[in-house]
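With one protein chain removed, the remaining protein chains of the complex are shown where they sit.
Moving on, here comes chain A:
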Amino acid sequence: MLSLLIFLPAAVAAVLLLARVPDRVALWAWLVTGLVTVGLSVGMWAAYLHGHGPGQFGFAEQVPWMPGIGSSYHVGVDGLSLPLLALTAVIFTATAVYSLRERQQPRSYAALFLALQTTSLGVFSALDLIVFFVFFDLSIVGMYFVIAGWGHGPARRRSALLFFLYTFTGSLALLLGFIGLYVASDPHTFDIAELAAHPPLTGSGAAGPLVLAAIALGLAIKTPTVPFHSWLPPAHTDAPAAGSAVLAGILLKMGTFGFVRIAMPLLPEQWRTYAWVFVGVGVASVLYGALVALAQDNFKRLIAFTSVNHMGYILLGLGAAGLAGDAHARSVAVTGALVQMVSHGLITAALFLLAGVLLDRGGSYDLTRYGALAGPAPRFAALTTVAAFASLGLPGFSGFIAEFQILAGSLGPATPAAAVAALGIVLTAGLFLWAIHRLFLGTPRTGQVAFADLSARELWAIGPLLALSVLIGVFPQSLLGVVTPAADHLIALVGR
């Protein structure tokens, strides 16, 4: 069942490419596939809640692949991965809806996104380091072609290349770390479950920190955190709206997911020793992302930099998990980090799709070229405002639950860090309010084009994402029910 979920999009993509179906059929096939994956992941979520304890993997499948080097096709889901699988399905479906009117080579576009969806689902389900790496790397290749092929702006190929070089470099550092884990394990294996049961580098001297450094470097570039974030703004600026939504909503989570799936449980001793580094990098990302976003006139770059800020919170929460202190508080911080992954995915995907609307209507992301859009485009204004409030962490939205838990949980173990990071919330609140002010209020700019409001297609793509964010904000238990036990289990693993 899990393999079906993972490979269904790729299979549809292959059919689309080989069968040369008409463009409209291809786009609708993409959408239908997306809806099926949503159904499948929700079904798996419900089934997992009945009958699986924390730390147990549901829907596990293991097939020998390269037994000679201890690697197998091993997949399974738990409380860490289920929310991300569902998020993947939802965001890809939203981009499918949004792209229903794509005109430039729609068939290849749909196939590319479906293939990307398979790689994303694969990363979040992988229980073998090599399987994880294969999907991780393929997602980079897929996104390269999205940006280079369907991006806009004169520098899109340069941005795509920058993205590729950066994240591929990261993935190779990651691979080195994986090989280090493999070499240190006895018997040699790449199996995540086995490695987590017997962390291979415990009490190993210098090798452990080096392996953690390699893995952390790879994941930090993908996440991205300061100072490895410089690929992100150009990639986002030049990617198509749907590409940005997937890149920020899903691909960035591969980095943070790697921390909770691999770095923390497989290298617990090293994580505890160097937790303060991750806390520091997290806080730096929070502040830097917010401050730079404040200086942006380009709406899309602004959202991109708030991603750096939001990813910083996740790292702060995860770093706090490795510090000494009340286990319950640290578990709350990790829960917040996991919720933030989902929340940021939903909200940022919505914001990027809205930015796509902005470009579609006005031909630019430049905030200084718009004004008083609330008049001609009330629905656009309403949704953008809602998304911005969700992103800045207003109560009632998922972002509040996430950031509140991260800050509350890390306040005990990392008091100064949490206090400084709280400033980030003020900054993001300010920058979003200012952006909304510039876009929707005041007077129209000279030469501003007539701005049509959101179409039904755009509404159906963006609306559900924000509705889900509200749902999590109002009924957090729907998400916490699966996330909290997983966070408790993770704290126990890191505490070994």
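We take it that a residue touches a chain if its C-beta (ideal position, glycine included) is under 8 Å from a C-beta of that chain, and two chains touch if they have at least 3 such contacts; residues count from 1.
The criterion applied here is as follows: contacts and distances are computed from a predicted model.
Undergrad: One chain of this complex is missing from the view, so tell me which of "NADH-quinone oxidoreductase subunit N", "Lactose ABC transporter permease", "Cytochrome bd-I ubiquinol oxidase subunit 2 apoprotein" or "Lipid A biosynthesis acyltransferase" is its UniProt name.
TA: "NADH-quinone oxidoreductase subunit N"
Undergrad: Just to verify: which one of A:Phe133, A:Phe257 or A:Phe352 makes contact with the chain not shown?
TA: Residue touching the chain left out of view: A:Phe133.
Undergrad: Kindly state which of the options A:Tyr98, A:Phe113, A:Phe145 or A:Phe299 is in contact with the chain not pictured.
TA: Considering the complete complex, A:Phe145 is the one touching the chain left out.
Undergrad: Can you say which of A:Ala155, A:Ile179 or A:Val277 touches the chain missing from this structure?
TA: A:Ile179
Undergrad: From the listed residues A:Leu4, A:Met66 or A:Ala419, report the one that touches the chain absent from this view.
TA: Selected residue, touching the omitted chain: A:Met66.
Undergrad: Could you pull out which residues of chain A are in touch with the chain that's been left out?
TA: These residues of chain A touch the chain that is not shown: 64-69, 130, 133-134, 137-138, 141, 145, 148-149, 157, 160-161, 164-165, 168-169, 172-173, 175-176, 179-180, 182-183, 188.
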